[in-house]
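Sharing a structure with you now.
Left out: one protein chain. Kept in place: all the others.
Now for chain A:
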């Protein structure tokens, strides 16, 4: 047989430190819509009561399922926007995708009292338990799982450093605009500064003596590519960059 097995270089963030319950991930649970809050002209937050919700880690997502009378179903992944301990409730924040089947339903048909089904939370990979300095970079609805992390940090008054960079077209498109404080730098692409996230935005996080960041990047694939390459260029090790691509 064989000599010592070849081990590939571990070049990306394998979590290891996070345990995920597989039990909750396999059961569909009913979720009752209790509140719809408009965030921007295109984006709303949907609050659900899920009595059996077992909690989640900031950054995790779930699967949401809609079923038509004829049995047809549509299911999509959505990140959890709420902090883990919002007992018995979860919040999702959805972009209204033009012609979108699931986001279109929730934005134009759903009303308080309606029921959908959810399953999760899923994946402990893009999750932040609050134990390491976090550098968060999101664009558009990519800020959703990052907001769960920020809310978690605030709720537990964690001393762990956290920095958030959030890109949006205009201030009016900035999701959760009211909730940001000194930890957040908005980057507006079609108003004010009028440019994409660039290395000089992030550079102050990479000075001598800066924390050893765990980086979380979330958004469209093109944004994720752009932001992760900026991080690599600034010296962030690839094995401490986690990426969630919405497709």
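Annotations
Note that in this section contacts are C-beta pairs under 8 Å (C-beta built on N, C-alpha and C of every residue); 3 or more make two chains touch, one makes a residue touch a chain; residues count from 1.
One rule holds for everything that comes next: contacts and distances are computed from a predicted model.
Taken from the listed names "Sulfite oxidase-like oxidoreductase", "Cysteine desulfurase", "ABC transporter substrate-binding protein" or "Rieske 2Fe-2S domain-containing protein", the protein name that UniProt assigns to the chain not shown is "Sulfite oxidase-like oxidoreductase". Check A:54, A:67, A:170 or A:185 against the missing chain and you find that the one touching it is A:67. Listed here are the chain A residues that touch the chain not shown: 1-3, 5-6, 8-15, 20-23, 25-26, 28, 30, 63, 65-69, 71-77, 101, 105, 109-110, 114-117, 119, 122-126, 221, 225, 228-229, 231-232, 238-239, 241-245, 247.
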